[in-house]
Structure formats: C-alpha cells, structure tokens
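For this depiction, one protein chain was excluded, whereas all remaining protein chains were kept in their positions.
Chains here go by letter, A, B and C, matching the order in which they are written, and residues are numbered from 1 within each.
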Amino acid sequence: MSTEAGIAPFSEDRAESIRMVRDSAAGIADGVARARALRFSLPGFSADVWRQMGGLGWIGLAVPEAAGGSGLGVAEMCALSEELGRSLVPEPLIGAALSAALLAAAGEAEILPRLLAGEAVVLTAWQDRANTLTPCTDPSATRRFIAMGAGATHFLLPVGDQLQLVEAGACEATHELTHDGGHLTTLRVPAGRAVGKAEILPALDRAALATAAYLLGGMEATFALTLDYLRTRQQFGKIIGTFQALQHRAADTKLHIALCRAAVEQAAAALDAGAGADEGAAMVSRAKARASEAAMLVGQACVQLCGGVGYTDDYDVGLYLRKAMVLAPAYGGAALHRARFMALSPEAEDA
Amino acid sequence: MSTEAGIAPFSEDRAESIRMVRDSAAGIADGVARARALRFSLPGFSADVWRQMGGLGWIGLAVPEAAGGSGLGVAEMCALSEELGRSLVPEPLIGAALSAALLAAAGEAEILPRLLAGEAVVLTAWQDRANTLTPCTDPSATRRFIAMGAGATHFLLPVGDQLQLVEAGACEATHELTHDGGHLTTLRVPAGRAVGKAEILPALDRAALATAAYLLGGMEATFALTLDYLRTRQQFGKIIGTFQALQHRAADTKLHIALCRAAVEQAAAALDAGAGADEGAAMVSRAKARASEAAMLVGQACVQLCGGVGYTDDYDVGLYLRKAMVLAPAYGGAALHRARFMALSPEAEDA
Amino acid sequence: MNAIAGVEPQGLDLLDDESFRMVVRRWIEAAYPAELRNPPKRLHWAENRPWYFKLAEKGWLCPGWPLEHGGMGLGPTKQIVFTEELERHGCARCNDHGIIMLGPLVIRYGTEEQKAHFLPKILSGEHVWCQGYSEPNSGSDLASLRTSAIPDGDEYVVNGQKIWTTLAQDANWIFLLVRTDAAAKKQEGISFLLVDMTTPGITVRPIINLEMHDEFCEVFFDNVRVPRANLVGQLNKGWDMAKALLSFERIYLGSPRQSAYALTRLRQLAERMNVWEEPFFASTYARHRCDLEDLKALYGRYVEVLKRGQPLGADVSQLKIIQSELFQRITETMLEVAGENAGLMEPMEGNRNLSPAGQYIQARPSTIYGGTNEIQRNIISKNVLGLP
Partner (left out) sequence: MNAIAGVEPQGLDLLDDESFRMVVRRWIEAAYPAELRNPPKRLHWAENRPWYFKLAEKGWLCPGWPLEHGGMGLGPTKQIVFTEELERHGCARCNDHGIIMLGPLVIRYGTEEQKAHFLPKILSGEHVWCQGYSEPNSGSDLASLRTSAIPDGDEYVVNGQKIWTTLAQDANWIFLLVRTDAAAKKQEGISFLLVDMTTPGITVRPIINLEMHDEFCEVFFDNVRVPRANLVGQLNKGWDMAKALLSFERIYLGSPRQSAYALTRLRQLAERMNVWEEPFFASTYARHRCDLEDLKALYGRYVEVLKRGQPLGADVSQLKIIQSELFQRITETMLEVAGENAGLMEPMEGNRNLSPAGQYIQARPSTIYGGTNEIQRNIISKNVLGLP
C-alpha cells in the first residue's frame, strides 16, 4: 500500500537505504500474531527474536560503526520503527537503542557489544515521574515507567553527570501490566558502576522520534484494516464504505496520518542533516506531539468505524489503540511536546 | 416549527405567560427585512419602533409594576429576546432593559418613565475594556462597546458606588460600525447627575442571559433557513439534504441548539425561582458560555451548509453569523463565563 | 419499627418525592455491599446476586412494575428518584434484562399464563434473562436479522446466531427477536420468543472485549425447539413490541451518570497528577463541566416528559449522542492527564478511583452500542429535522 503523500524529504541515496531497512524488517515484523501471543506475560518478548534483531544490526542501527553499530541515520531508525509499529513488535528496541546510543557516546565498550549483539537487554531508567522530559539524576530516586523492564539484563541510569550501569538482578523491580499486553517497570536501584558521560537529551529525542514513527506505522496498519472492513462489511443492504459519514471520517483519519508522516520524516531528515540542537529538538517535539495525538484519534476512529467488532479483543484494530495508549505518553505526550516546541522555536519576524 | 426538546422547566402558568409574550412579538419581529434595511446607518434603529416597544411594555418587561414596569420575569424577558433574535431586531432592548432595571432599583423616577415609554433611550456604559465582567466605576475612564450608542438619549454610568445619568449630547462619542450593521460606541463622559445606587452585577447577568436568548432565537432561525435549503437545493441530481455528511452536520447543529435552549431556560427558571446569588450567576454564565459558542458554531455550519449562497450578503444566513460575531462577546464571551462558572459553582463531594 | 423497615412498597407511593428519596437513600446505604460500590467492570451474576436478592427480599427489585405483579408500582417521578439514588451510591447494575426489558413487555403483551409463569420467576431470581437482538450481520440494521423460527408441531425450531448478548453466560433464559416470515418486508416478519437456555442446541461463547472482559457473548442456535406457547404478543409483530421498549433504552443511554462519574474521577486524577496549574487543563475541565451541566439540564427536560407520562420523541436520540461523546471526551482528557500511567491495566496505586485506562476503554463502545451514533444522527436528520 502506498501511503506517501508527496515526496519525502530524503535524497535518493537515503531513500534507497531506507527501503533496504524496511525490507530487512519483513522477517520479524510480519503481522501481529506474534505480538498477540506474547501479551500479558513477563517479560512479554522473545529472547530469540532479540538476538535476531542484534544479528540484523538493528539495536545499533544508528550507533556509529566505530562503536560497533550499523552507522545509519535517524531516518533509517524511524523507518525501522515504523515497520515494527505495523506489527506491534514487542521487543524493546527503541529503549535499547537509546541505551546503545548513550553507551557509545560514553565510550563504554564492555556491555555495549553484548547489547548490540542482542545478548544483553539494557534499558535506560531516566524517569522518576510521569509527564516529564527531564532526566532524573538523583541516585536515590525511584525510577519509573521503564517499558518491558522485566526483560532487562541491565539498567542504565543518569546519576549526577555520569551514567551508571546496574544489573537487573540487583534492583528491586515491580512490573505493572499495560493494556497493550506489555508492562511498565518501577525500580529501586542500588549504586551502579559508572560508565562515563553522555548527553542524554539528544538521545531521548531520537527515542521520542522513533516512538512517533512506531505509532505512525501502527496508524497505517490499523487504518488499512479498517478500510478493508469498510470495503466489505454490509449493513442495510449496502457496503458500509458507501456511507458518506463513514467515508468522511475515513478521510479525516487519512489527514491525521499524512500530517504525522510529514512531521516525522521532516524531523528525521533535519536531524540527519545536522540541524542545530534547538531546531532539531523542536522538530522532534512537533513530530511526537503530532504522532501522540494522531495515534489516539486514528485508533479511536478505527474502533468506531469497525463498530462492535472493533471493540472485541479478537479483532486487531483494538490492539493498535491499546498500544497507542501506552506509547502516546512515552518520551513525552502531546501537550508536553507542544510546549517544548514553542519554547525552542522562535517565530519569524512579523510581516 | 417545534424546537423543544423535552419539557421546559416552567410551570403551566409561566408557560402561558411566555406564550403571550412571544405572540406579542409577532408584530415587530416579523422577519429580517427591517433589520436588513437599517444596517450600516446611524443610529441603525427606528425611533418609531422604539416607542412601539415602550407601548407594549417591553422595555420595562421585567421592571416591577410598582416602578412602572410590566413586572414579568426573566423567563418572559428571555422569550421576548429570543423572538427578537429570530428577526435580528436592531433596537437596543436588552441594553435599555438593563438601564431600566438599574434605574428602578435606584429609585429613579424622572427618566425611567420616559425610558419605559420608549421616549428616551438610556444605555448603560459599564465597560472600559474588552473581555471583562467587572463594571468600571472610574469617572474618568473612557467607556467602550456600547451597542447602538448613536441612538442613545442618555447614558447611565456606574461611578464610585453611585449611578450617574448623563445626556448623550454632553458626551464625546465615536461610533464604529460592526458586521451586523450596528455599531459600538466609545464615550468620553462629563460628570453626570447622581441618580442613586443599585447592584449592577445581577442586572448585568440578566442582560447576559437575555443576550444568550437572543442568540438562541437567531440560531433557530438561521438553522430553519438552512434546513429549507438542504431540502430543496439539488446537486449531482439529488437533493443535497440526502447527503449523509450534510445530514450529520445538520444533526450536530441541532445538538448545539438543544443544549443552548436547555441551559438558557434552566437559568431563566432558576433566577425566577430566586436562586442564590452565586448559583444564579453560575447558571447565567453557563448559559451565556453555551450560547456564545453555539451561536458561532451554528452560524458557521449554516453558512457552510448553504455553500456559495451562504457567503452572499443577499442570503439571510450570513446575517445571523455576523450578528453572532457581535453578540457572542457581549456581556462576556464563552471563556470568560466558563471561568466564572467554575469560580462560582462548587462541585459536589466525591463519591 | 423504624422509618426504613416500616415503609412497605404499598406505602412508598404516599411519600412526597424528597421523603421517598431519603428513605431509599438510607436503605441503600445500609444494605448495599460496600465492596461492590462503583465496580470497575460490569459484574457477573455470581458477584451481584447477593444484591439482587437483597432487593428482591425488600420488594424493591422492580420499581416500575405494578404492585399486583410484585413490583413497587412507582410513578415515573419516583422511579427516576429510585434510579438516581442507586447511581448516586455507585450500585452495580444487576443482571436486569428481566426486570427492565422482559417484565414490562410481558406485562403489556403477554398472556395471563405467561404473566403468571414468568414474572414471579424474575422476582425470585430463578430466571435470569438476557436479550437476543443483534446478529453478526444485523447490528445497525437490526431489522435485517435472520435467526429463524420455523413452526413444527407445537414448537418452533430456531436456527441462527445472536451476538453482543450481554451476560448471556449468566442467564438461563433469553428473549429473542426471530424471523417467522421470510417473505415479508424486513420489519414485518419478526416475532418475539422466549427461550430456555438449557434447551439442547444452544451454545454460548463469550466475547472478550478491549477491557479483556467477557461482558458480551455470541449465542448459537442449532435446531433449538421452543414451545409455541413461548411466543409473546402477535405473530410477526415482534418488531413493534421491541421498538416500544427501546425508547426506554434511549433515555437510559442518555443519562448523564456515566459522564458525571467520569468527571469526578477526572477531578481526582487531576489532583493526584497535580495538573490544575497546567495551561490546558483548567479550561478543558471547565468545558467538560459546562458540557455535563448542560447535558443534565437537557436530560431533565426529557425526564419531565416521562414524569408527565408522555411519549418520548425521536429527538431523544440527542441525549445519547451528547452523553456518549462527552463521556469519551472526559476519558480522553484522563489519559492526557495520566501521562505514562495512561496504559496501566490496574488502577493507579491500587486506588479504584484512579483508573484512567479503564474508564477510557469503557467509554469507547458507548458511541457504538444502543444504536451507533451514526444511526442516531440519521434518526435526528430524518425524523427530527425532516431531511429527505
């Protein structure tokens, strides 16, 4: 299905590299059946698939080759995330890629190779509260909202101006199930091993943008299912896709997705082109705000358009809405990111 | 056309009295042709009709009989305003009724009888700025946003804790035309004659509620025109009212109107039943917030539903939208009134 | 005898409305199991039957039924007060299809034998009813239903499938709309049939919904033999009978209770999340609150219609649209406020009041069930606005 509106802001070379990444996803991201089967269990994802992802170079996709990564860009990471989002792949790739970026920047070389190979699962525990974009650096603070934390082998924490690594087994962890079938982990963490310094905010931005892309992939997948439903379901002796009210709701859904794709791909291109810190962060904020909001609107519209069937757990559209509930706030929700966009992005002089 | 949803919160006696008031409006409020003809002129209304309104007892409709008024209630005033709104009657009845209420409360007996008879036009200049619900009492402040001020014979002003009356001829006045064909007057006022004291806020509330009712009448009238258009206009070989997208937009419009009527009539009934000061003011705020917002939404929907024709000055639906632009903010717009509602209306304890 | 125990059903109608309200309130507060207040999900029979029997024992199970059939014989106003008090206290909804749907229908259309047989068994809790209307291909277009009942001797033979049957797994009887004349126009060949769910050939399969709850079921009928005596009313007139009952549903679905409950929860959540100072929140909350109060005002106007014993017009569809969409908006704000807690399956911090995801998901189907909001808007545009 072509979902492009206009031409994405990528050069032909990049577009080709992005296509290759998308193709490489096909083996793992091939529908939601696997995600469905893993729901509501701990750790909720597959160690085998994790190793496969390592083997494909995904965990270090955007890590420099010098540090053992694939050395690709943000655009490729977003394309991959989008494909994972289509199939609701549960492995914590975005969270682990965040850790890999931080470890690489810090010059860590012990756990990083194992993480990149899919032998370790290192998740970054940067958050001590909901609704924040500011990493917590207090060593004694409880760390919260770590997605799929039950499967982590290590946690990476900003502490003071250092990064600390701690083994998962040394932490006091509780896991709360989420509606997407995954879970969020709350951690009390002992002192860990310092592994160097790294700028955290740019790495969080890349995770936020990848999350936006994951949501985008999910939106397109659930919308495609919904269009199929509209094209086949009959009521009142007619295909329901002939009812203008449903057609227009579908058209509105398409608009949300188109805006989301434009924002996500523009931000990815800008980061890859070396946008200034504020400019890049502002674009990420706009993209994540759009994706967080659009994912909910699209998810809701699709459930509504599918009627009673859309409200059953058996039907896949509901899976996407419940994933959006979890990912819309991850790495910052819409209101938070819009406020940051405004703070970072001065307006042109008045004409 | 029956526009009632459910049964209004009026007793049978009141309902009868309201019906009589509505009937009495038929002679003056009989379509928008008169309003159209008076547009964009000064004073923009008819002195003859003003005297007629005095003769019908409208200017003092809610003034106690002891003070020379008709002694009717808020519900009757709202019903009358609604009928005036249907025909976009330009005479400043709501503004003058506000003055009459204040003069009566202050015990003034000289100009009041002339006002009630429609021989004088007394308008209250309570506002020194936009977006406020607080009367200005500073004698030196410029007074603003006095609707149809070019036709006033006198202005009534809160000054300190007194009311002052000043002849229009003694004021320095400028008039700015508004899109409804009326105007707003800005005044610099010399010292006037003190005429006593009165509580201003409750009187302003009644004016706000009457304005909400006027808007409600306008909404129903423009919606009725729009429904006629939808029932007759053809495109693509079909009556456009058969297109589901337009049907649903019309249904949404109906919902706005129904909520507005419920809020306005509930507030009127509560004031007539002697609701406490805060409770009454809170209900008025809710009703005015609803009416201000609904009038814009309904006006916009009707222009859109009528397509190109709706955008012509010749077609009446546009008159209602432009009236709403002027009256939505009058006596406080939606945001201001919602904020006041929240401040005045404590919530029930949690269950 | 104290004031509560001393008031028998026969005496209740003599009380003024406010006294009646206080009598009801005090009894509910004393009798209702505390652990069942504001349940996060629709309860199963095993959970709510103690409360069912408490109501039954008190004689307060069926407020709207006439006294002679074992009801409370309340007029419309007192029925509304009674419901308001149940809602106010957060009482769980019983398996009430027998009480509010079937009972009134049998009283109005049933034979004397049917009344004598079925009504007491509802009152006693022996029969727990569910409603078999929707079918997989007859949701919005209910009248296109195809489950058939073919006469064969003294019996009908029923074949087909129902869906969205609320709590069918708890029920031992089901009332069905079935097609008894395949040749007639679609509304005209439908009859109303009562079926013992223990009859061979019936299979119930729960549907798990987005809440991971089994509130709804599919019910399959494979050559199910039903006595002809179980037909209620006239043959092929079932549609009109069912439709008359649905007008009750339309005002029920327009009741502000869900939105009011959700708004209270939103306020509690906002306090917990400390968002009152956030620029968007205060104005969003104020908007929800005004929307709710205006809905209450509009609802009150329809309640007044019922109180005066007048029929509800098609415009009652307005209530259902307004209430369900407000309910959804409020719960959408909940998720925004909850931030990263928005996806949690269990209430936050074990506090049942802080369950944004639960409320959000419960609000989703409110624009679907009871006639989708699209259908309601069709009704308004055609039957209220007179559009072609």
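Note that contacts are C-beta pairs under 8 Å (C-beta built on N, C-alpha and C of every residue); 3 or more make two chains touch, one makes a residue touch a chain.
Everything numeric in this text was worked out from a predicted model, so none of it was measured.
> Shown chains touched by the missing chain?
The chain that is not shown touches these displayed chains: A, B, C.
> Which candidate, A:52, A:153 or A:247, sits in contact with the chain we can't see?
In the complete complex, the chain left out is touched by residue A:247.
> Residue-wise, where is chain A in contact with the chain that is not depicted?
So the residues of chain A touching the unseen chain are 4-9, 227, 230-231, 239, 241-242, 244, 247-248, 250-252, 254-255, 258-260, 262-263, 265-266, 286, 289-290, 335, 338-339, 341-342, 347-348, 350-351.
> Which parts of chain C face the unshown chain closely enough to count as touching?
Considering the whole complex, chain C reaches the absent chain at 279-280, 282-283.
> Could you list which residues of chain B touch the chain missing from the display?
Touch with the absent chain occurs at residues 127, 130-131, 144-145, 176-180, 184, 234-237, 243, 245-246, 296, 300, 303-304, 307-308, 310-314, 318, 321-322, 325-326, 328-330, 333-335, 339.
Just so it is clear, only the chains that are shown with their structure count from here on.
> Quick one: which chain's Cα centre is the longest way from chain B's?
Of all chains, A has its centre farthest from that of chain B.
> For chain A and chain B, what's the span in angstrom between their mean Cα positions?
Each chain reduced to its C-alpha mean, chain A and chain B end up 52 Å apart.
> Please report how many Å separate the Cα centroid of chain A from that of chain C, as a whole number.
Roughly 40 Å separates the two chain centres.
> Check each residue of chain C and list the ones that touch at least two other chains.
374, 377
> In chain B, what residues contact two or more other chains?
244, 247-248
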